[in-house]
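With one protein chain removed, the remaining protein chains of the complex are shown where they sit.
Entry: chain A
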């Protein structure tokens, strides 16, 4: 039994790697050249994606910035679940220069890619982001938009037949005079589709349904699904076929005049589900047991007024936007924050660890590289560091810049980076720094090169604490050179 992994078939190596946790896989790129290349290999990317467990991606608001994407691992068992939130699993959108001044309005996610729409009319681009590879792709504005249209609904999905990633938008012509008091259903509603990698939008013509704009269309069975707002339509759901590129009415649950309006769609127990609401109780969640069969709509869960009242943190709006469910029956929904509804006990709980969340989607992390899509504009962001000045440290001392970070698992050694600033009270600039990497008590001097994240505005003697990604940055004043640092 004397054989190394390198003699083993690549297939086995890929298989083992694809079962490791995300961060461990990334660290494993450091094991050897072969492993490094394997992780970028498409067969690995696909196998990993097929095994990548579904978690949640939460968009959390940070005042004055576009916010942060955080992703949450879920230990999903039949009788119990646990949310594992690792501070490293986040992506500060503020680090993307061209998104810095915007707020995110909607997002959709498929195969680890997140599609983002902004809340501003002055930036009608759509962005696709992979938080794992730290890439952002900018997609130009749709053709119709240029002719005075506004985007009202979006969908983002992948065709299982061709493997093409498609973005579909419905746009509405602005400034069409109202026809009496009639609601503007008759206005020009048109759709366009964009296949990633082609660099251009294609027109699909008129769509007679007004797609609900509350979030991205829910993707299931190669179709995007939206609730529609047309009062007179006999079904309340419209689908977009990602293969044929056609829109169609889709069976919605049977309902009566007095019923609440449908509010949100999601995938629960692997089936399409729809919830109603709008301030009236009870809130009903219907599940379509057999896809496409109207008779199979089943009242799965009822959230009573009592359950809502018992949860004091739930805002008054009572509008439940479902995200998804777990094996133990828990249903996640957003209402200005992330909430979990436990059908067994009939209770609702706010997820405190992820407060100030604005929206959330089911998310499966993947290593899909946006750079592999031809003819697209892809930007890679630098480090997700956020810094905050917390005080002034000693003057008259040589300053050393300490950078601690903790990591676990493969390559989980503690790393300490030291940078020297020159002179006293001189502004720390990017050019005046050297970084030292202390690893296993051996010193390597790394000449500072491309650390765009380093805050230029920090002066000498500033005690700095950086948050984000579980790293702490401290400026320390030291009288001597790093010899003494062993004791730090």
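Here is the rule we go by: a contact is a pair of C-beta atoms (placed from the backbone, for glycine too) under 8 Å apart; a residue touches a chain by one contact, two chains touch by 3 or more; residues count from 1.
In the analysis below, contacts and distances are computed from a predicted model.
One chain of the assembly is not displayed; among "Tubulin-specific chaperone C", "Rab3 GTPase-activating protein catalytic subunit", "Gustatory receptor" or "SKP1-like protein", its UniProt protein name is "SKP1-like protein". For the chain left out of this panel, the touching residue among A:134, A:173 or A:356 is A:134.
Among A:29, A:173, A:202 or A:379, only A:29 touches the chain left out of the display. Residue-level contact of chain A with the missing chain is found at 1-6, 8-9, 11-12, 15-17, 19-24, 26-33, 35-36, 88, 90-91, 134, 382-384, 405, 407-413, 415, 444, 446, 450, 469.
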